[in-house]
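Encoded as structure tokens, the structure appears first; notes follow it.
For this depiction, one protein chain was excluded, whereas all remaining protein chains were kept in their positions.
To keep things simple, chains are lettered A, B and C as they appear, and every chain counts its residues starting from 1.
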Amino acid sequence: MAPNTRRFLFGSALVVAAGLCTGLVAYYSGVLPSRQVVRGELAFIPADVAAVAYADVRQIMDSEFRQRLRSALPAAGSEKDRMLEATGIDIERDIDAVVAGLQGDGTPGGIAILRGRFDRSRIEAAALQHGAVEEQYGGYAMLVGRPHTFDDGTSSHRLAPSVAFLGDGLLGLGDADELRRAIDVSVSGESLSAAPDMMRLIDDVSGTGDAWFVARVARMTRQPGLPEQVQNQLAGVEWLAASANIDRSVRGRVRAEARDDRSAEDLRAVVNGAVAAARLFAGQDQRVTAALNSLQASGSGRQVELAFELPPSLLELLEARAAAAMSPGPAAGH
Amino acid sequence: MTPVISAAHVSKWYGQVIGLNDVSVTVQPGITGLLGPNGAGKSTFMKLVTGQLQPDKGSLRIFGEPVWRNPGIYHRIGFCPEQDAFYERMTGREWVTALARLGGMDERRARDAAAEAIARVDLEEVADRRIGGYSKGMRQRIKLAQAIVHDPELLILDEPLSGMDPLGRRRAIRMIREWGRQGRSILVSSHILHEIESMTANVLLISSGRILAEGDVHRIRDLIDEHPHTVYIRAADPRGLGREFLAHPGVISLRFEPNALVVETAAPDAFYERLTELAASGACGPIEELTSPDDNLQAVFKYLVRS
Amino acid sequence: MSLVHDQSYRRYTGARRPIGRAWIVILRTTLGALFARRPLIGLLLLSWVPFLVRTVQIYVVESYPQAVEVLAVSPRTFRDFIDFQGLFAFFVTIYAGSGLIAGDRRVNALQIYLSKPLLRTEYIAGKLGALMVCLALVTLVPAVMLLIMQVLMAGNLALHRAAPGLLPAVLLASMLRIVVPAMVMVALSSLSTSSRYVAVMYAGLLFVSEALYGVVARATGSTRVAWLSLPRNLDVVTDAIFRLPSQHDAPVVLSALVLIAFVVASIVVLERRVRGVEVVA
Partner (left out) sequence: MEQATPRPGAGPAGTGVLAASMRVFDLSLGRMLWSRRTIFTALVAGLPVVVALVLRTLLAFEVPVMQGGVTGPVVFGLMFWGFVVRFAIPVLAVFYGTALIADEVEDRTITYLFTRPIPRASVVLGKYLAYLVCATSVLLPAVVLTWLLLAPIDGALAASFPDLGVDLVIVVVGFVAYGALFAAVGTIFDRPLLFGLLFVFGWENLALALPGQLRRASVAHYLQGLVPHAMPADTPLDVLQRAMTGAPGVLECALGLGLVTVVGLLIAARVVSNREYVLEH
């Protein structure tokens, strides 16, 4: 090989390698820390939950999308102020991330693990004021609220909303029994980390967005309130994972894993049909069209994927519609 | 002894045009000249012998083996094609080395073999220059170098002297004869009897796709002497050359063309000898090109066909 | 009369074609060489399939007035027809045009041509004319034939009365789609000795500009950048010729200027590349 040929190939390989190295560094420096942090929170989520969800609250709150959403929906601000007043927690500043575990099989239980900066004394004061009692469990301090009965129409459940201080910057929220179980599994090791099937999906989605969600669909569909049609539709689906990246726009990916190839094929057909229909009937508005154009169904084997993007321009549309709905002027009828 | 080349009833058509017509011939070891006018079927025969074409009829064997789709045979054959085509951007050395590598040699051996082949054709000085910058003679010689680089048993040379200057011709002829003396078999084609004659006495005469005669050249020589021999010389000083040849015995006519001289001679041997002397002395400036239109040879063929 | 004929050279004493008319010779020989290629004939025949389809459409509309709802024949029908023929025009341009000058350059025939009493503008005109004839057989001729079919089948001139500019628009739009690609292709053909290279350059010019437009239009969310693409410029100007609302926001003047720039650039390239001995009368 002539020297200039060798030099050219070397230069070409160098550019590709430099690009890949830059990407790798960005990828691991951007993804790895949050994954490790999530692992800490996951230690408190029992292995048998039906679904687990995560949100990088800090990232989402800082995003341009969120800023615009806030200006579009100013009503959301009052709820935030109430919380700040009662517990001293400013959702936008004090919470970094949330991990939630949900029991889906008709039990309305579930816990949320919050990571952030919390004023323990203010939280305690607020809880005690609402009748909570202090308790030590497994070496952690808990504030157990007054139990009340919750009726979902088919059966009634007794729940005691509680708070647990789970260590440096970690706060657990949920029913007292669930929180106690969370502390138990963190000690016994029967947490999500011991559920490889779920962790496989969590590992897949955790690096891809600011918020994600992984569910065992069979468990979720056992919810008593779920319409039969939806249950049938989801019967072939075993796993569901979703992730979203929220920045200027919301880019997301929903992934379903069917029981078998046949179910996956059916699901793909339904998704493709829905996407096509949505596009055909979307009308002329370019903002809606842009969002619908970003919908892309794909996947092979047992997997079905739907990628989407909600551009900020869609928010403009929502803003405009909300404004039109709120102001019953002469144009309202159009 | 196994003949080097044996063709039995070989025919080749290009669509409706016949290239070679029922040729049966055997070529024995040594130097053999393939002599015929342009379009006689020399190149077709060469391409069949080198396995580039497949006979439509008949069989063709080299060293007793078929040659079509038998790449292994090329270890034993070196081919110098007629066309003036090269990888122009490569240097002579790179090109010959690369072709030696294709012959299965490792990098070092290929480089050594290329250097040796280049030395044998006297091209060491320009070996590291791009082929695109070579003169016509150099290009012919580097083609010869690639043909001998793997030390083949049979050399097939298609018009190896065309476009060479007189000195180059003399050198190339000497080289070919030397290779023949070394025991290689050589099949060399030309449309100039004089060239072939200076290399070998053993010729195959080909015309219109048929072998007309094979064997000793002297008989053919007698025939051609009855016909004038035309030589076209492109030179820096054609008028000077004209003056030199005006009184030369055997010269029948002289004609000037732009930058060229066309000589008709009845004594080609003496003429070429004198021309080589002139070129070597540089008395009439450099001679750029020497060609011999084959009209005279054609006349011999006509005679042979008639007889 | 002597039995032995005079074998010496005799000068041509017949009439000579005046200087300036030799392009017809180039045109005729080039066309002869082109039409000897069967794939080109096949391509030309294939390009008439849309004409047949449109003829059926016109027939259906004229025979069954209720079909007007879905198959109405309007100026847009002709505009769309010309647009669709662009696909065939592309392949014809590539097949017939890429070797026009490149082939002559490859075998050094250009110098031989230009050493004859032939102006280089004549040489170019002959080559250009040959390609334009091929392109006309794909665009102009079927479009005009379609107009004639419409009049014949309708038995009246109602469409032309309603849209008086239709005939000139069809002629003008077809000519636009003949002249611009032909000029560009002939100019490209003069740049190389390899017709394959020329064909790829032409395809590259079209598709690269189109892809560039696609990306920029999506990034900016506007079709104002249609001037970036050679085919889109033709669309914009064709829409203007037919006085139809354009699918692109690009200003017509800008698109027309870009097309003119392509033609001017082609002329400059040809002026620089087609050189030889010029015979002045």
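A few notes on this one:
The rule is simple: a residue touches a chain if its C-beta (ideal position, glycine included) is under 8 Å from a C-beta of that chain, and two chains touch if they have at least 3 such contacts.
Computed from a prediction, not measured in an experiment: that's the story for all the values here.
Considering the complete complex, the chain that is not shown touches A, B, C. Check B:Ile77, B:Met175, B:Val203 or B:Val263 against the missing chain and you find that the one touching it is B:Ile77. Within the set B:Leu102, B:Ala119 or B:Ile252, the residue that contacts the chain not displayed is B:Leu102. Residue positions on subunit B in contact with the hidden chain: 14, 50-54, 65, 69-77, 79, 81, 83, 85-87, 89-90, 98-99, 101-106, 109, 146, 150, 153, in rising order.
Take subunit C: the residues that touch the chain left off the picture are 39, 87, 90-91, 94-95, 194, 196-197, 199-201, 203-204, 207-208, 211-212, 214-216, 218-222. Annotation for subunit A: contacts to the undisplayed chain at residues 1-2, 4-5, 8-9, 11-13, 15-16, 18-20, 22-24, 26-27, 29-31, 208, 245, 247-249, 268-269, 272-273, 275-276, 279-280, 290-291, 293-301, 307, 309, 311-314, 316.
The definition used in the following text is that only the chains that are shown with their structure count from here on.
Taken chain by chain, the contacts fit none of the simple shapes, being neither an open path, a ring, a star, nor a full set of pairwise contacts.
Chain centres computed from CA atoms place A at the largest separation from subunit B.
Closest to the middle of the protein, by Cα centroid, lies chain C. Remark: subunit A and subunit C have CA centroids separated by 59 Å (rounded to whole angstrom). Centre-to-centre, using mean CA coordinates, subunit B is 50 Å away from subunit C. Here the CA centre of subunit A is 83 Å from the CA centre of subunit B. Residue numbers of subunit B whose C-beta contacts span two or more other chains: none are found.
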